[in-house]
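Every protein chain of the complex appears in place save one, which is left out.
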Amino acid sequence: MIWDLYLVMPLALVFIGALFLMLFSLVKQVELTNYNLVTVAFLSVSLIIELIIFQNVEHDYLFETIFAKMFIVDKLSTLFNILFLSGAILTLLINNNYFKSRDYYNGEFFALLLFSIFGMMMLAHTNELITAFISIELASITLYVLVGYNHHSPKSSEAMLKYIILGSLAGVFFILGVALVYGVVGSTYLGDIYSYLIHHQNSDISLLVVGMMFMMVTLLFKIGAAPFHSWVVDVYIGSPFPVTMFMATTLKIAIFSILLRLFLVDFAPIYPLILEIIKVVAIATLLLGSLLAIAQTQLKGMLAASSIVHVGYMLMALYAIGVGSSFAASAIIFYLISYFLSALGAFGILSFLASDEEKRHLSFDDFKGFAHERPYMAAAMTIFMLSLAGFPSTIGFLGKFYIFMSVVETGEILLAGLGILIAFISIYYYFKLIALMYFYPSPNPKKRFPFAISTLLIVGVALMIVWGGIGTGLIPFVAGADGLLTIASEALKTIGK
Amino acid sequence: MIELSHYLVVSGILFSIGVVGVLRRKNLLMLFFATEIMLNAANIAFAAVSSYYGDLSGQMFAFFIIAVAASEVAVGLGLLIVLYKKQGTLDLDDLAVMKG
Partner (left out) sequence: MEALLSLIVILPFLSATILGLSYLVDSKKNLSNTYYATIALTTPAIVTLLSFVLVFKMSTMPHDTPLYAHLFDWVKVGQLHIEMRFMLDRLSMIMIGFITFIGTLIHIYAVEYMQSDEGFGKFFAYFNFFLGSMLLLVVASNPIIMFIGWELVGLASYLLIGFYHKVSSNITAANKAFIVNRVGDFGFIVALGVLFIALEGQGFSFEAIEQGIGGLSHSTLSFVGALLFVGAMGKSAQIPLYVWLPDAMAGPTPVSALIHAATMVTAGVYMVARFGFLYNEIPHIGEFIAYIGAFSALIAALMASFERDIKKILAYSTMSQLGYMFIAVGLGAYGAGIFHLFTHAFFKALLFMGAGAVIIALHHEQDIFKMGNLRKVLPQTFIAMLIATLAITSIPPFAGFFSKEAIINHAFLSGHYTLWIIAMTTAFLTAYYMFRLIFVVFFAHSTKTYPHLIPLGKMIIYPLIVLAIGSATVGFLGIEHGFAHFVALPDRATPAPTHLLEYGLMGLNILVALGGIALAYRLFGTNPEPPKANIPIKALFIHKFYVDALYNRLFVDTLRSLSIFFDRVVDGAVIDGILGLLTGGYKDLGAKLASFQNGTVKTYATYVILSVSLMSLALIYLLEAQ
């Protein structure tokens, strides 16, 4: 019981923090920064506990006497929780300036954000389909609100409109899928589904496969995979910066946590049946995403569209899992981390500029000569772009490298080739920004590097990306980034069947 | 005798109605209704399967889903009011500034 309490602590802390902030937000005179700090404090404590848990936990169920086997606690869920929490902390701190520069933020914003994280954490723990649905909805509904949080801006409202309609439409498919699975198996526990599949290998399971595909639809929609990607660009552009950042990084990781759990364990026996579909989806995502990204004129739009491409890479690895790659799952986790860092930094710079200057740095043209105006920021931005493009000596390169390795391992040379081709194409739109920053004169005089929590964190993230790119432990006594791969595979080992 | 399959057929019909609603309706409010119908189609399936197996958890899930749907609609309606105040219309074809 005490052990369970200990395991539930991080979740509980986030939940309590959310409630606390909700009440607290009624008090009008509190400064926004304090809300932010309180939120970060809750998240940090939770993160620390998760880090400790990660060392100790193997395979456990939360309050088994009450919830049966609804919530699983293993290294995988803990690892994902660590990612959500650190993602949220970084998002909040990097946007510290941004919050202050806009008048529509208040305490409730942070409460909603915490609820969303709570949903994601639940999702990582879930061992049952209805819980999974509720968690996804919890995370999403709060995000709907957050997307439309800037109620002055018609764009923000429009983004929320698109997101909520399409999101709930997609959500319906999940529940339909669950209904079908429930109809066949008679239970929604992942373990039960697995044992059903093992014991009924010769009976007709078409309905189950259809159910699984419907669930897949929702998950693909949430990560913005083609052909469900049409909302991504509009919603990302319309949302406030912190929310875009949060969606692009943390939400994606959350959905992958359930995707991995579903396809690595519970649906593993029937996964090969829909492999072809996943492959087509992956290819379509890569192609359509890169086409969209090339057409973007706004920087935020480009980052949004390119996030679709990154999902495509991870789907490639997801496909590789089905074909039998031993290594693809860890590659996905590593890629998530690498993408998370790079995107966080890139969005962070945009949000910092939007908060610091009157004109909103949004289109490519606004970045002309940026390197002469703010050399350090431009250097950091260059690192992020290089990492997103998968340039060697950044963590993004290693991420792509592992993904391609895992795909090649399964013998799908053509698919890997396509991935590499798309990576080359992506160099076009990432390097366009670098070229604009460096090869044009700046209209404004050089500015000093502003020392603030946001900027320091951005620089920190940039350094981490470079550190990650070095890969193996080149620097003595400091673990290399491929240590992350080891951690990921270690975490994956504990999921059990 | 009404069997499980009948319930499921009803559920399927309801779901299709919802889909057509999403595709055809131009009013935002109607769109919410349509998704609501689709969710309830799933609810029927849950309840039917639950009684077929004699397993109560399915019906419990139906309640959860109702709760989730309600919260979704609550948020949606909030948005709806904001939009109506600003734009004076709920016609979806008029609510498109951004073209990805």
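We call the chains A and B, going by the order they appear; numbering starts again at 1 in every chain.
The rule is short, and it goes like this: contacts are C-beta pairs under 8 Å (C-beta built on N, C-alpha and C of every residue); 3 or more make two chains touch, one makes a residue touch a chain.
Given the structure is predicted, the values throughout are model-derived calculations rather than measurements.
The chain we do not see here touches A, B in the full complex. Checked against the full complex, the one of A:Leu129, A:Val145 or A:Ile165 touching the unshown chain is A:Ile165. Across A:Tyr61, A:Tyr196, A:Trp231 or A:Phe370, the residue that sits in touch with the chain not pictured is A:Trp231. Those residues of chain A that touch the chain absent from the view are 161-162, 165-166, 169-170, 173, 206, 209-210, 213-214, 217, 221, 227-228, 230-231, 233-234, 273-274, 276-277, 280, 288, 290-295, 425, 428, 472-474, 476-477.
The chain not displayed touches chain B at residues 19, 22-23, 26, 31, 92-93, 95-100.
Everything that follows uses one rule, which is that only the chains that are shown with their structure count from here on.
Per the touch definition, chain A reaches chain B in the complex via residues 130, 133-134, 137, 141, 144-145, 148, 151, 154-155, 157-161, 164-165, 168-169, 171-172, 175-176, 178-180, 182-183, 186-188, 230, 232-234, 237-238, 292, 301, 305. On the side of chain B, the complex with chain A involves touching residues 4, 8, 11, 15, 18, 22, 28, 31-32, 35, 38-39, 41-42, 45-46, 49-50, 52-53, 55, 57-58, 61, 64-65, 68, 71-72, 75-76, 78-79, 82-83, 86-87, 95-100.
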